[in-house]
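Yeah, one chain of the complex is gone here, protein chain that is, but the others are all in their spots.
Chain naming follows the written order as A, B and C, and within any one chain the residues start at number 1.
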Amino acid sequence: MSSRFPERLGLAAAVGLAIALAGCTRGAQGGEGGVPGGGLTRGEQSDTVPGVQPGIVPEVVLGHVSNPYADDAGAIATGRQLFVGFNCSGCHAAYGGGGMGPSLRDSLWIYGKRDAQIFSSIAEGRAYGMPAWGARLPDELIWRLVAYVKSLGTEAEPEKPPRHAADKVMKAPKPRRAEG
Amino acid sequence: MATTAPAIPGRAPDERLHQIWETKPGLLGILGTVDHKEIGRRYLVTSFLFLIAGGLEAVVMRLQLTRSDLRLLQPEQYNQLFTMHGVTMIFWYAAPVLSGFSNFLWPLLIGARDMAFPRLNAYSYWTFLLSGIFLYSSALVGQVPDGGWFAYVPLTRDAFSPGLNMDFYALGLVFLTISTTAGAINFIVTLFKLRAPGMSINRIPLFMWGTLTNSFSVLFALPALTVACVMLYLDRGVGTRFFDPGGGGHPLLWQHLFWIFGHPWVYIIVLPAMGIVSHALPTFCRRPLVGYTTVALATVTTGILGFGVWVHHMFATGLPPLATSFFSAASFAITIPSAIAVFAWIATIWTGRPVVRTPFLFMVGFIVLFVIGGVSGVATAAAAFDQQLTDTYFVVAHIHYVLIGINLFPVVAGIYYWFPKITGRMMSERLGRWNFWTMFLGFNLGFFPMHIAGLLGMPRRIYTYPAGLGWDTVNLITTIGSFVFAAGVLLLVINVIYSRRRGLPAGPNPWDAYSLEWATSSPPPPYNFAVIPTVGSRHPLWEERLDEGGRSILSEGPALDEKGEKETVESSPLDSRLTDVLRMPEDTYYPFLHALAVMLTFYGLLLRSHRVAGVGLLLVALLTAGWLWPARRELREEE
Amino acid sequence: MRGLASRRPPPIRWIAPAILLALLAPLQGCGDRGPEPAPAERRVSTQAATVDESRAPAGELVDQPGAPSPGEWTLPGRDYAGTRYSPLDQITTRNAGDLRVAWTFSTGIPRGHEGQPLVVNNTMYLVSPHPNIVYAIDLRNPGGPLKWKYHPPTDPAARGVACCDVVNRGASYADGKIVFNRLDNVTVALDAESGKVDWETKLGDISRGETMTMAPLVVDGRVFVGNSGGEMGVRGWLTALDLGSGKVLWQAYNSGPDKDVLIGPRFKPYYDWLKGEDLGVKSWPPDQWKRGGSTVWGWVTYDPELDLLFYGTANPGVWNPDMRPGDNLWSTAVFARDPATGEAIWASVTTPHDEWDYDNINEHIPVDLVIDGKPRKALLQFGRTGFVYLYDRATGQLLSAPMYQHTNWATGIDMKTARPMEVPEKKTHEGVNVTNICPASTGARDQQPAAYSFRTRLFYSPGTNLCMDYKAGRTAYIAGTPYLGAEVVMYAGPGGHRGEFFAWDPVAGKKVWAIPERFPVWTGALVTAGDVAFYGTMDGWVKAVDARTGAVLWKFKAGSGLIGNFMTYLGPDGKQYVAVYAGVGGWAGAVALGLSPEDPTGALGFVNAMKDLPDYTAPGNTLYVFALP
Partner (left out) sequence: MRSLRAAAALALTGCGASPTYLRGSGYVADRLATLGWGLLAIAAAVVVVIGLLVLAAVLRRRPPASTDRMSSAGGLSWIVIGGIVVPAVILLGSMVYSLRVLAATDRPEAKPALAIQVIGHRWWWEVRYPGSSPQETFTTANEIHVPVGLPVQLELTAADVIHSFWIPQLAGKTDLIPGQRNVAWIEADTAGRYWGHCGEYCGLQHANMMMAVVAEAPAEFSRWLEAQRRPAPTPSLPAALAGRAVFTRTACAMCHTVRGTEASGVLGPDLTHLASRRSIAAGALTNSHGNLAGWIANPQALKPGVLMPAVPLQPDELHALVSYLRDLR
């Protein structure tokens, strides 16, 4: 090879490839066993009826705890599957738009929008019928749900809601005569 | 030639040509060279680095599979490794290495001074390199593609492959298709328009028939891959539902689109390699190839039939038996053109006087592995039995026999054969022999047991397997074999590095070969040929020893050095009569800068930032305009 | 028609009716500019059904079993049959244009106001949405202080399990008691004069997703109430309470073994496939009947002649049909029962193995008609399925079932078995998005009740015109949370008008006239002896139309969208008053209560069909009372 260039080119590519092999693989989909930042205490869970008892349960003592899966795309995708699998979509609609339960996509957060507050809303339940899931769901699943809820309406939201074509909705009832 | 510029005074014709054609020094030479030989060398080196990367990934995977229940790798890491191994080898090594040979050799083979579009040629290299860096930059953020090299949906949709992993895959492939398509266009036009006078269509070397078929297949097959990858990217991020049954799409749409590209692609990456053997074998058999026309037609037939068999990758997806039978029959039929080629080579060896050198050994090894890979392919063509074979290690064995057998072995033979022409020095024959036997035995020791593992029911792409299923022994042997094979490849690298400095000096034609590239010096001067030769037969350098008739004139012809600008001849497509003289572009930064702008756009798309993508596109538009802006010289000419 | 550009061209099969409808639509339409009397508009009907004026003289008292004196309103539908016909005739087609607001009253709860007030002994009784406050207004001095007000201690958590807004469909009055249902499953009887609690009976448990919103019916000292919660995997029932003590007399479940469904020897269904032992268990996968829905949240009617109660049951629990193979009896059925013992006499099912959530809770109105020349004791229901079911109310035989709105999930009802002839492409399955199913889950008409005029012999009914995409999915049953398993998106049906108010000739089985409306018409109808029919729209228009011609005589813009039912009474001053709640909400108006329009599946898909409602109205809580000047 007459010109010296291939060596330098080779070197650059080799460096790139070496990084590939040592690439840190963070955020594997399953997540390791123990959950960091899980140090939460939860209120007492009433066991009158095996069902989930919706209603007020004493507030949780919350430190300023942040979500260990804050921007982990894998956890957000799992959060989406839990949102559907655990019936959250029943009250809050398939993409969090609201139905029986309030909308999770708008900017109004009745009980606060910090990760710990949303965690508490899920774990402790809220007054008007939000069940307390704390006893039924381990923390790592609740944190994934929190990550999914925070991703609603943002670019990171997995499976965005389908945009429905503007239906030809009758602007005014077709009058027999021109209406004033 | 209307006006005659004053010839540069006092310089012999060669110096004048040398001064016109040599690559500019400094940065412009490095980033802006359009010399096909320089681009050819860079293609070869870069694709070999990707080969080594893919090889290291394979070796680490083999360590994990040495025994049952090993815990060297987490499943996520293993999935990333086997995906990157597949993607790197098939996309960033197999096709580019052949482009390396073609870029370096085509002008020399047809007596031209450069490719038809030198700047496009440089551009195809830069987009190839930058797309490779784009793909491997996924390792920096730890989100390496992990969906397998054919990335079936819905696993690779955003719901089950969150993160940027598969966005790197989809965008990286679209980025690479730019390079491959640019290369294909360049080869087609060069072959039909820039041949030396007299080199009619039935006199072009068989290596060029291979690459020509490869180029046409690329033009027809790559759009399917681009469409599929763009759809996947949109499904993952924008919310379209091409592949989601819930939204009116269907997962099999991806499989059909991918394999409509997929199967032609595996012929794309083997036909030029078969061309290398058809081109180099006669030199070592001291006689022309048997049945030139039949082998050329067989090559083209393989390329065409390659578009009609893609469903044999999908025999288990529940398609109706009638459709499956049609594609099974087509897959059986495609074996015949390959059989023709194999027997042409054997006939050439049988009726020739073989001179056993390292390239020849690799070519014989190639024929043996070709046959083994071919017949195991026929076993998978039988739809019924394929429902047992598909997705087991039998198919992995078949893939490696055909890809390493039919692509890597001829490539290594090509390196040993053309190393003297590229560097002017011979590669060491002793090291070559060691290199061949370690690679050949290592390969068979490593990959033949995979047939057995597959027949024992071992599925592919599993990061571990339980004991007690009888797979431990075969996997152990495969790991040992793969290490021996890796040692073989290492020997090749050592031989290349050693011979560049201390190889024996090789004259213009060390093998006493017959084709035009051996009619110029080693390494060839920047202008390839002092004068454009006139070709009289298929074997210009063996005419006097062959009784085929036809006289080539290599010493006289147009020197095209009067105007002090880069020029080469243009000829008619079929019988290559001289029709015009073409002015060729100078070194320029545009290809490199354009490739960078495209890379910026792809990073913008990856990060879903409209601003970055927008800026990238704007740069692309500006640079395209700049690239195509008529140079002042041409303007002056028109007034 | 849903965005034509993106749709495949409509199959030939129903282009013809679509063209017919398109022709009909422009010829109808309300059209007058406000209070001044409407000019004589050309009445259009599909055929020139001239209704002769002479048959029922104005003002003459018609036999309405269960109805109080002409000026009062003691039952939700005014009489046992729920005809919502009032013999008052001071307001006529000539002077309806002069109607104006007499007085208004605010209930203080800005949620959906369904149901209707009661008037007895010159006192009006209102029941507000949850927390179900009961007001007693002295009509002699409507501006003055309330007679009394009862604020029940309801459980706030009940709001979390009410599927479709915390509505209440009204109370009933009998023997000096006001009887109503609290959202948290308590039936309460108050003394009409003092507002003291006579008795209260707890019948359900909100932690299992049960609520009660329906208006109780009181017949011969028995109070009949049903639960709601089909969407929560509840097991539906109808319960009879003793009016005096509130003790449970009997309880009939709508799924499970025959002893729970009170099916005994007297049960004679007309169709053979409904005969069999314990069908309420056999037609379900194991244990799925315990979460079989089939709740009774609609209207109960009664025929004293045959001494039979009539009511319909809701959808069979989970919306994903693949999770409950089988006919899922007795969901989406109609039952005739003996009020004393609760024994089932006959039953019929509109959508066995329902795949579209077509609850069958709409009111069944007993009416005596002459069909094919023979007088028949008929029972008419505007079904959510898009068909008008006309049964023989003695035997349960289905006499006719013509289509009354654009329907493409079934081509018709097989008269031999009363089973729907379903269209295979419109059947819903797990993981597959079936598009353009008409009518949508809300049905061609939901709970808003129709009215029948003994004078014109026509029914006056609100209606909706919506279609939907329906994608079923797997879901788990977790007590107290929704048990749905479906993603639904609704949108306007063909013609673009999402609602309609129409007159229906039950004998001819045809619409006489129809007024298309921008939004679904979600109010209950009222028709009076003055041949004036009243209805309201969800963007707040109160309208009075000529019962014979459909011409709009008068309209008034209320403060909020109307989903309540009209009623009329005679004030202490002898003048006729018309009253209605104006408070948008319910399932249709959910989007106005703060849901995000960009999620089309909100409120089970209704958000996408009503995205523009918030541009027209906001929540409200006002009772409007109108009268002539």
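What we mean here is this: contacts are C-beta pairs under 8 Å (C-beta built on N, C-alpha and C of every residue); 3 or more make two chains touch, one makes a residue touch a chain.
None of the values given here were measured: they were computed from a predicted structure.
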Which displayed chains does the hidden chain touch?
A, B, C
Missing-chain contact, candidates B:Ser325, B:Thr579 or B:Ser609, resolves to B:Ser325
Which listed residue (C:Pro325, C:Pro572 or C:Gly594) would be found touching the missing chain in the intact complex?
C:Pro325
With the full complex in mind, choose from B:Ala273, B:Ile349, B:Met426 or B:Met584 the residue touching the hidden chain.
B:Ile349
Among B:Ile304, B:Leu476, B:Leu546 or B:Leu582, single out the residue that touches the unshown chain.
B:Leu546
Can you say which of B:Phe216, B:Phe307, B:Phe385 or B:Phe483 touches the chain missing from this structure?
B:Phe385
Sole contact to the chain not displayed, among B:Leu72, B:Leu155, B:Leu431 or B:Leu578:
B:Leu155
Would you write out the residues of chain B that touch the absent chain, in ascending order?
68-69, 74-76, 79, 148, 152-155, 159-160, 244-246, 250-252, 286-288, 290-291, 294, 298, 316-318, 321, 324-325, 328-329, 332-333, 335-336, 339-344, 346-351, 353-354, 356, 364, 367-368, 371-372, 375-376, 378-379, 381-388, 390-392, 455-457, 459-471, 542, 545-548
Per the touch rule stated above, chain A touches the missing chain via residues 28-34, 45, 47, 50-51, 78, 81-82, 85-86, 135-141
Give me the chain C residues in contact with the hidden chain, please.
281-287, 324-326, 431-432, 474-479
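Assume only the chains that are shown with their structure count from here on.
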Separation of mean Cα positions, chain C and chain B [Å, integer]:
72
Just give me the whole-number Å value for how far the CA centre of chain A lies from that of chain B.
45
Where chain C touches two or more other chains simultaneously, the residues are 487
Junction residues of chain B, two or more chains touched:
247
Chain A-touching residues of chain C, taken from the complex the two chains share:
1-6, 25-31, 33, 41-42, 155-164, 205-208, 231, 473-476, 478-484, 487, 489, 491-492, 495-498, 515-518, 590, 594-604, 607-609, 612
Chain C to chain B touching residues, read off their complex
431-433, 435, 471, 487
Please name which positions on chain B make contact with chain C in the complex.
245-248
